[in-house]
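Encoded as structure tokens, the structure appears first; notes follow it.
The complex appears here without one of its protein chains, the remainder shown in place.
Labels A and B are assigned to the chains in the order they are written; within every chain, residues are numbered from 1.
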Amino acid sequence: MIDPLIISAIANSLIMGLVALGFTLQYVTLRVPNLAHTTICFSSAYITLTFWLLGYNPYFGVFIGFLESSILTYLLYNFLNMLKARGLDDVSLMISTIGISMIIYGFANIYLDYLAYVFKTYTRTFTLANADFKLLGIPGVIYISLILFVFFLLFFNWLLSTKFGIQLRAIVEKPSLAEVHGVDVKRVVGIAWFIIGGIGGIAGSLWPLWFQCDPWLGPLMLTSIFAACALGGIKSILGSLFGGIFIGVSQVILLSVLSDLVGTWIISFKTLIPLIIASLVLLFLPEGIMGKIQKYRGG
Amino acid sequence: MSHLVSKKILAIFIIVLLVVGIGAYFVGQITVVKPSPVKPALSGEIPIGVLHSSASEEGYFQSAINIAFEDVNKWFNESGIPIKFVPLIENAEESTTKACEKLESLIARGCQVIIGPQWSTTSLAVKPIADERKVVLISPASGSPALSIAGDYFTRTIPPIDAWQLVDVAIAMGRGINVLVVVYSKDTFGETSIAALEKIAKEKGVVIYESFAYDPTAKDFTVECSKLVEKYKEAVSKFGWEKVGVEIIGAGGHCVPWLTAVEKFPELWKTASFVGPHVAGATDVIKYTGSAAAKSGFTSIGPYARSPLSLSLKTRHKERYGTECYTYGYAAYDAVWIAALSILAAQEYKGEKLIKVIPSISRVYMGASGYCAMNEAGDRIAMDFEIKMVKFINDTPSWVTIGYFDSSTQTITWVST
Partner (left out) sequence: MALIILDIILDVMTFFFMYLIFTSCLNLQQGMTGLTNLGLHFFAAIGAYIFAHTAFLALRIYGIELDYIGVDNNEAVFVLNKLFSTDLLTPIFTLFLTIILVMMTCAFLGYIFGRISLRLSGAYLGIFWLCLADSIEHIGMQYRPLAGGNQGVLLPDFFKALNDYSLLIQKIIVILISIITFALFKKISESPFGRLLKTIRENEIVSQSIGKNTNEIKVKIITFSSIFLGVAGVLVCLRTRGIFAESFNRIDVSFWPWLMFILGGSGNLLGSLLGTLICVVIRRIVLYSKFYLTFLPVDIIWIEPILLGVTLCITLLIKPRGILPEKPHKLKY
């Protein structure tokens, strides 16, 4: 049997990686840190809960979570475009995503109240770890998140080599130049955001199969995702994936190691780990690990 | 002839009697002082504030509070008292700044008594404003000893944390445990609880082998649980399995994530004693983590009162909401009643008057959580507890009562199951 710490680290890191990937992609395409990203991603956890309460396999929530998150992200993208067209700068756009985050937070709570009323159970904090299947003693969420992680890694690798991907890369490099070359920037980025949002939604819908969920989870995860993206390189897709893995692992394994070294008192400072990593990375390695590697390679 | 005369006399006598009787009646109507109907000093709608510390607390408490308001209004209506209590509900959303804002909003809306908050941190934050504005707080869950101040406007329908930890220690001792491994939440509740536990354990001769804090905002307790297992194994190797117990101190909302983590560590499935947050009977424990709770023999406590009110609340809560009333929900129910009865007794809706009346009302009020008599600091003096454990009954995890704690004798009566 595998140590639960290892399983926890894997689940945490894979899910973080997928969410961080979405955050980075949104940033490189629109140059706006989307502060509502984690709120949207983890709102899919309620879809998983709904399916479970209805008596279905909670994994059905993954598909619907993808759709829900995609649609919300796409709508957010259009809203940000509207604001951009009205002359808002990037910082103001970033702040506007806070407003969206608040709206989603409010509706998430209303939805949870509705579920509690209909299914006559407490829904404000929940975990569905017991509803997960096990294969060879390992929870299903590990297999599924690993498969999805590899799938999206390969998917993006393939996507970026397609015409759409080339257009997207051109937009990331220089949107104005891409537009001059006939790329429909709005459409391409819109599709990208739709997919990105969906990926985040998948990650969010897998979360309750191992961890605890509550309406505040999304906003709380923001700093961990920042840390992941900053560490990997906020402009690097691969970097954000591995940054997510690193942060996810460090929150579990590093904490365990530290508590062995300095004592159990460090455990209550768990939340500080991603914050300190993010602060140090931003100060001393602002381009991130991938950015540093690329710089070293002369790219 | 004499026969006729007697009939005449009888007739006259009857007529005179009738006339006198009728006359007396009318005269009586005029001369008897009818008590004029007493105009009630209070009438109409009276707002009572409800301030929840967080959304999760609202989820746990509001159902019991709703039933309380319905019961109170029904009683007042049936008693012919023209008062209707209207709950004004606010949520501090885990922020002390918002708590202060919401409290002031409730006061501005006319509330002179507020049910809540639940968290001691929130209570400590809003207390100065309540004292300043002379508005009464009746908390159904804040147990911090720092709130035990005589002469202030803070009262509570639960005893301070010491009383609850005394029960936890009694459970351990009753099971033959004299070594505890404890993990507590790094918040006001956890820190005051561990301080109380350490003090009581020392007095009773129970050793706290190891205690460490966990971050209550964490979403996963796997690391914490692995440390707990490590320390538990150390203690068992030193003192023996039958002497070592595990205790988790935290808010009710931490129960489910903790039990989820416990499920991953088989070492914790067969402890001699596993006591957790005070959520005895909670439905979500069974629903989300019933298996882990049953495997580990998860034990918890809650208020116990052999009162019809208690049973009635329990039954109606289950019927209406499909879940068991939350442990502290009984205290919340009683808080509403005490507030309403105090307003009736004071005949004036003013915090200054209510704070003087509440102690005497509490002394005669037998509620859903038992006798709610308060001391001069506004703290409930005593509470009896029911001890419950999750067990497999016909392969289904279920809460089973295993004992009762009597606060007057400070002993447990174990129930054979």
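Here, a residue touches a chain if its C-beta (ideal position, glycine included) is under 8 Å from a C-beta of that chain, and two chains touch if they have at least 3 such contacts.
Everything numeric here is computed off the predicted structure, so don't read it as measured data.
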Selected residue (touches chain absent from view) among B:S56, B:Q118 or B:S144: B:S144
Option touching the unshown chain, where A:I2, A:L54 or A:M82 are the choices: A:M82
Contacting the left-out chain in the complete assembly, out of A:I2, A:L54 or A:I98: A:I98
Options B:D71, B:D187, B:E247 or B:D334, residue touching the unrepresented chain: B:D187
Positions on subunit A contacted by the hidden chain, ascending: 27, 33, 79, 82-83, 86-92, 94-96, 98-103, 105-107, 109-110, 113, 219, 223, 226-227, 230, 234, 268-269, 271-272, 275-276, 278-279, 282-283, 286
Footprint left on subunit B by the chain that the document does not show: 55, 58, 88-91, 94-98, 100-102, 104-105, 107-110, 120-121, 124-125, 127-129, 132, 144, 146, 149, 186-188, 190-192, 213, 215
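Going forward, only the chains that are shown with their structure count from here on.
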Partner subunit A, residues of subunit B touching it in the complex: 55-56, 58-60, 94, 186, 210, 212-215, 217-220, 222-227, 231, 253, 256-257, 260-261, 263-265, 282-284, 287-292, 321-323
Footprint of subunit B on subunit A - complex, ascending: 3-5, 7-8, 12, 109, 113, 116, 119-130, 210-217, 220, 252, 255-256, 259, 264-265, 267-271
